[in-house]
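All protein chains but one are shown in place.
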Amino acid sequence: MTSYVDRQEKAKFGLDRDAEMRLKNNRLGMTIFQASWIMVFFALIVVNWQLRFSYAQWPPAGVTPFDPLLPSAATLALLLSALLARGGWRQLRRGQLGVFLNSWRLALALGLVFMALIMVEFAAVSDAALATQYGVTMRLMTGFHVAHALAILAVMLRVYRNAARGSYSGDPHDSWPVEGTVKLWYFVTVAWLLFYVVLYWIR
Amino acid sequence: MENNRSNIPSISPAAVVVTAIFLLVSVIGINWFTTFVPQILPEQASAESKSVDELFYILVIIGGVVFFLIQGMLLVSVIFFRARDDDRSDGPTYHGNPLLELIWTIIPSLVVVYLAVISFNVWNQNSEPKAAVNMIDGAETVIRVTGARYAWTHNYETSRLNPEGAPIVINSGDKLHTYIGQNVDLELRTQDVIHSYWVPAMRVKQDLLPGDPEAGGRPTEIRFTPVRVDGVEYPAEYPIVCAELCGDGHGRMRGTVVVYEDEAQFMAEFYEPAIHAILNPPADPVLRGEIVIQEYICNSCHTLDSLGWSSRTGPSMNGIADRAGERVAGQSAEEYIAISVWNAQAFVVPGYNEQMAVFGPDQTDANKMSAEQLYAIVAYLCTQGEQSDCDNENNTVAIPEAIKTAFGLEVDITFGQGDDEAESATSETDDEAGESEQDNAETSDASQ
Partner (left out) sequence: MATIAVPLEAQAEQHEAEAVRRPALSEYLRWSVDHKIIGVQYGVASFLFFLVGGAMAMGIRLELWTPTLDLMVSGSAYNSLFTMHGTIMIFLFIIPMWAAFGNFVVPLQLGAKDMAFPWLNAFAFWLIPPAAIVILLGYFVTPAEAGWTSYPPLSTLFSGDGQTLWALGAHLLGISSIMGSINFIVTILNMRPPQMTVWRMPLLCWAVLATSIIAVMATPFLAGALTLLLLDRVAGTTFFDAAGGGDVLLWQNIFWFYSHPAVYIMVLPGMGVLSEVLSIHCRKPVFGYRMVGLSSMGIAFVGFTVWAHHMFTSLQPELRIPFMITTMIIAVPTGIKMFSWLGTIWGGKMRFTSALLFALGFMSMFVIGGITGVMLAALPFDIHVHDTYFVVSHFHFVLFGGSVFAIYAALYHWFPKVTGRMMNERLGRIHFAFTYFGFLFTFFPMHIVGMLGMPRRVAVYDPNFTEWNQLISFAAFVLGFSTFIVVYNVIHSYFHGPVAGANPWRALTLEWATTSPPPVTNFADDPIPFEDPYGYGTEASVAYLEAVEAAFDGGRPGS
């Protein structure tokens, strides 16, 4: 009988090959999902770019450009949050559940800070900007992103509560939910960085 | 995975001979096929059509070689490599031939490069801007085309001036008039959705793109130069077709290119009569209305037997004067018709939807209509019926009154009172385009 996975690996983890296969599939599936879904964000960037050419200047005449201060703070919070989530996940793999819970709490809090700041930005778009595509595409992009961030924050919260109940060990097979959530949070971070640059720095 | 050459009865001299025969057959076949080319393309009525057809000819020859080669090899395979019923063996284990694969990668690549180069050349040649476009009477003329659901309108901004000093604009409706050798260069604008201006005989096509109306729309350009077609009597007519789905009446959205033999014929049969008609509109508002109504795109939606219109998107206008008086309580027939023309949404005939555009002096391009033009149109429509509800005896009084009640606008009924001579200068332009409308009205007021 031949096996899908290297017998060495199997001996090392002492797992049946289905679980091994599942983890391998989950990881590849997550990578492909990320590569695929980031294209929607690229599509929205294309929208922003093409609509710029409907106007003689960008931002259009009479519209004050967005102040990058608040979004920059939000970006910083998000980056820190992603780093903390990653750090927590590494600690969990070493069996440090307590450290994991602490970092994860902080990551969640910073994620909420990010959300709050972006929502403030979203609400603060001036009427003059909203009369042009400058404001509308900004709302489209941040709104679309916030919807994703919100969903994944909810998943993070759930993972946190499961972890607090001790559902995950350091073994990558049974703590795939943690790994997957961290990767989704990376995705949110990368997607935001793209939008951040396009919205606030490319004029 | 053995790659045993003795296993290959297939790539044999016989195969080479068969391929050669098929190449020969394909050359003969293509020659035969190209005799049909004139029958599968419209007449070559423009300079562009010649080079495009030449390109097509090359594409057909190359495509034909590929077609006959592949179908031929398929046919040979089907005939010669058929397993007999009692033959249960496998074919030769032959996995490929790198040289052959290289050949059929490189040759198509070269062909593709060749096609790209010649297509590029034809494109360059055809899209090069020409000097001296739309030459009429020794001057360049702006010809604007408006696409609106579901009709074309052509406007010539001529170099002639009306008595008030504004350029005369000829509206030739869905007809484009041109002559052999004129470098036509049209400015295309749409009023609503995307349309596509296609003249099959000229091999040209260009989409009309909606743009910001305040910024003057998003004009696109189309260029062609009509040439002589042998055996055709001039003026010759070629269809204009809308090629981009624009809604209910897309298939009906057609027009005509009228090509005259030379500029002299163009001037004599189209240009001068058009200018003359503009400078000397008929005195009778009914007669004038019959002309004016055809400059608008009413025919794209309405039926009116007297003018040969048959579209069914909007309500029929046959016998409209018989019904107009009873539609809305307290509204005279004249008022009802006038409102229906300018502001059709005010009363939508049951069973139809609110598709019709708004017309008026404030509208742009094909929707611009002066009070005087409305007066003429109402006068004409008031005659459409057996026992008209309108007061046709007194239309010079009743209609201006109705327009005044409905829109608060004064109509200058002396509009068009000029006699047949162009010098009697109280006449107006009765085309819908140009800013001259209101000025004209004022001027004629002053000249009273």
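Per-chain residue numbering starts at 1, and chain names A and B are given in the order in which the chains are listed.
Here is the rule we go by: a contact is a pair of C-beta atoms (placed from the backbone, for glycine too) under 8 Å apart; a residue touches a chain by one contact, two chains touch by 3 or more.
Predicted model, so just to flag it, every value in this text is computed and none were measured.
Touch with the chain omitted from the figure is made, among A:A35, A:A73 or A:V120, by A:A35.
From the options B:G211, B:P282, B:G319 or B:G360, the residue with contact to the chain not on display is B:G211.
Taking the complete complex into account, residues 1-4, 21, 24-25, 28-29, 32-33, 35-40, 42-44, 46-47, 50-51, 53-55, 60, 132-133, 136, 140, 144 of chain A touch the chain not shown. For chain B, the list of residues touching the undisplayed chain reads 1-2, 7-11, 15, 40-42, 48, 51-52, 55-56, 59, 63, 66-67, 70-71, 73-74, 77-78, 81-83, 87-97, 100-101, 104-105, 108-109, 112, 115-116, 119-120, 122-123, 126-127, 149, 192-194, 196, 198, 200-201, 203-207, 209-214, 218, 220, 239, 241-252, 312-313.
The criterion applied here is as follows: only the chains that are shown with their structure count from here on.
One finds 51 Å separating the Cα centroids of chain A and chain B.
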